Every structure is written in C-alpha cells, then in structure tokens.
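Note that one protein chain of the assembly has been removed; the remaining protein chains are unaltered in position.
Chain naming follows the written order as A and B, and within any one chain the residues start at number 1.
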Amino acid sequence: MTTMKLLTWLTQSLEFLGGSRDNPPAGLPAAANPVLWGVWWGALCLLIYVFCGQSSKFIYIDF
Amino acid sequence: MSRQMSIGGSQFRVTALTCLVILAAGNLAVKRLTAHTVSRRVLDEARNATSASVVAIGNSLVRAGFVPEVFAPAQPSFSNTPKAVNLALGASSPVEQLQILREAFRSNSNPRLLIYGFYDFQLTDPVVFSNADIIGNRDILYYQEPEFARGYFQMTRHDSAAFEVMRRFPMLYERSAVWAKVELLRRYLGQQGMPAESRNQFGRTADFTLLEAKSREEFEQHCFRASQAELNAPVARMIGEAQAHSRGLRVVFILMPLPPRHVEMFYDTEAWAGYQRHIEQLLRARGVQYVDASRWIPEADKFGDALHLSDRGAEEFTRRLLAECAGPAWSNLCSVVR
Partner (left out) sequence: MIFNTWAYYLFFLIPSAVLFRLAPRRLRPWVIVVGGSLFFVFFSYTTLGGLIPALCLGIFLWESLTSRFYKPKSWFCWVGVVQAIILLFVFKYWNFFVGMVWFQATEKPYWAHAFLPLGISFFTFEFIHYAVDRKQSKTEAGTLGEYLAFILFFPTMVAGPIKRYQQFLPKLRADLADWWYDWHRGITRILCGLAKKFAIADLLTAYTNHLNVADIAVANRAILPVWLLAYGMKIYTDFSAYSDIAIGSARLFGIPIPENFDWPYLQTNIAQFWRHWHISLTSWLMDYVYIPLGGSRVSPSRVYLNVITTMLVSGIWHGAGVNFVLWGLWHGVSLAVHRAYRRLRPLPENPSPASQFASWLLTFAVANLGWAFFCMDVHTALFFFRRLFWG
C-alpha cells in the first residue's frame, strides 16, 4: 500500500512538474516558488540544448 | 489535500528571468569548457609558430599525413622552436584554412615554405555554407574574423541573420562541441552488443567512405564540371596572401596520398587526368608548384581509413616529401630544410 501511495505521489508530482496537472500533490515543497520554477525551466532548456543536435551528421569527432 | 497554485504577472516574470539567468550561466560554462577545442588549439599553434620555416595547411589529410618532427626535426643547438609546424585542421574547408594561415602570418615574420595538402576537388569546388554546416571545427568561422569569413559564403538572408545572432552566444557557436559529447554517448550505446568497429583519431573509419564520390560516373561528371572552374575564392586568396607576405616564401600544393582503392576507382581515369592538367595550369599561372603525391603510398595497410594515412604511412610520406625537397627538381626549396 505504501509503495502504491508513493507511486501515486510520484506520478502526480511528475505530472505537476511537467505541466499536465494544475494542482500540486500534498507534500510537494515550494510548489509555487517562481524562482524554483525558473530553475526548472532553465534546466529543461539546457537539457533541450544539449540533446537537440542528434540529427546533425557527425563524420569527424576529433573536437 | 492539493492546493491551487496561482501565478500572477510578477511571478511569471521572476520565473522567466531566473530561466534567463540559468541560460546565461550555461553560456559562461560552455565558453569555459570549450576554451581548448581542436580549432582553438590549432589557432594557438599558429600564433606560437613565430619562427617556423615550414608551414603545412589543409584538412584532416594533412593533419594525419604530415609529421613536422620528421620533416624538420628541432635543432638542439639552436632554440627549441620546431622548424616545421602542422596547422592543418580536420573537417575544415579552405575558408577556415585561410583564416588559420592569416593568423600564422600575423605572428610569423619569415616562413620559407608553405605546403598546402588537398584531395579531389577542394581547390575548385565552391564554398557554400548554411548555418547548419558550421559545426565541428568549422566553428572557427564564428569567432575568428567572422566579418572576413562571411565574405566567402553564399548564405541566404535568413542564414546570415542567424549567423549574426549565433556568433554572439557561446552556447550557440560552440554547440557542436557539446553535441559531439552526446554523439559519443550515442555511439557508445549503439556499440553495445555489436561487433567492435574500427576507429581512428577522427572517428569511425567506415564513415569516411561517405566523403568519397558514390560512383566513378559521378566522379567523372564532377571532373568535367570542375575542369571549367577557376580556383575557388579562399584558395586564390591563400595564394595571394602567401605571396604578398614574403618574397622568399615558396608555395607548394600537394595532392595528398590516397589509398589504392580510391586511386584505382577515381584517379586512374582520363577525366581526372584532364582535371589535374587544368589545376596544374591554374596553379602554375600563379607561381605555385604542384605535386601529385596521390600514388606515393601504394600499400593499403598504410592508411587508417578510406582517406587518411596511418602513422606509418604519414612518416613514410613525410620522409619522401623531405627527400623530394632535397632533390634537384626542388632546388629552390632545399635551402629551406637543410
């Protein structure tokens, strides 16, 4: 039961962080902190930046 | 019980601003982490080659094939500065090579011999770039005299605007240095459970067949078209800058050694012979010596892949080049290397 509750909380938290759930689950700290949201957006942008070049055709990798 | 989250204008702006701060920090981190990319190291070498008498320029064929220590070993009785320097840059076009040469000339007052190595149609093919092409070692175009380099592209207006934006942000102009790490991760993941693939200093050896023509017919068509063309603008400028830099500077263009498969498939054709005569004429008209070294290394096992010499092959090529320089046909050159 505890595992299921944890799984439910985890999925709801991920949904909230992902923008598909408007209300945060109980126990998610600082859910409305705008600075933390800015950090989250920045982290997502950096992740997108690092991985978005995978369609580039690299023949040489000596750099 | 879940609670309603509320976001107002000021909170949205704080979030957006924090995100921008993170991205600015990312820019600084990328700038720092990419301070020693290959292209920057070659530029540093160019700046430090203050008394080199022999300068080699070109792309990865020269980077792999020319061994400066073999061509002109450092003289222990004099200064430690080597007499020869290899300023070739892998995956580069004549525009980047020109930029490296200009940097070398700024710091080097009196080089005596300039060796430019090439293969196939590099001397006459036009240089056409879109922004998407400026990855890898070509990133030098963003930060090394970008206004000068742009004169050689045929960029669309959209690409020109994108170029102007991208050259101001390290995250954008050094993007391929970051993406290359992900590409290495992809190759590592892709290799799991598969037979090991052969690699060299430039990447996967099998990939370099992609840089060759797809068929002899396609290659011959290219020969016919290229036999009507002039030297492309950056190559012509390179020759001009070299000759203007120093009256005693000898310029030699070398068709680099290629594996027997490439030579048999493409170079043993009448079309190629015709193109060779054409470029020899173009170069001679500008006072440049042309050397066909494509058949100097007939053993396939002295090549690391479809284009590049292995270490053994490079040493043999460089020794032969040195021996040729000392021969009577090259009498103007021999004083440089004796």
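Here is the rule we go by: contacts are C-beta pairs under 8 Å (C-beta built on N, C-alpha and C of every residue); 3 or more make two chains touch, one makes a residue touch a chain.
Worth saying up front: this structure is predicted, and the values here are computed from it rather than measured.
In the full complex, subunit A touches the omitted chain through residues 3, 7, 11, 17-20, 22, 37, 40-41, 44-45, 47-48, 50-52, 54-55. Taking the whole complex into account, subunit B touches the unshown chain at residues 6-9, 11-12, 15, 182, 185-187, 189-190, 192-195.
Heads up, the rule we're going with is that only the chains that are shown with their structure count from here on.
Chain centres here are Cα averages; for subunit A and subunit B they lie 40 Å apart.
By the touch criterion stated above, subunit B contacts subunit A in their complex at residues 1-7, 11-12, 14-23, 26, 37-39, 60, 90-91, 132, 135-137, 171, 175-184, 186, 201-203, 207-208, 210-211.
By the touch criterion given at the top, residues 22-26, 31-32, 34-35, 37-39, 41-43, 45-46, 49-51, 53-54, 56, 58-63 of subunit A touch subunit B in their complex.
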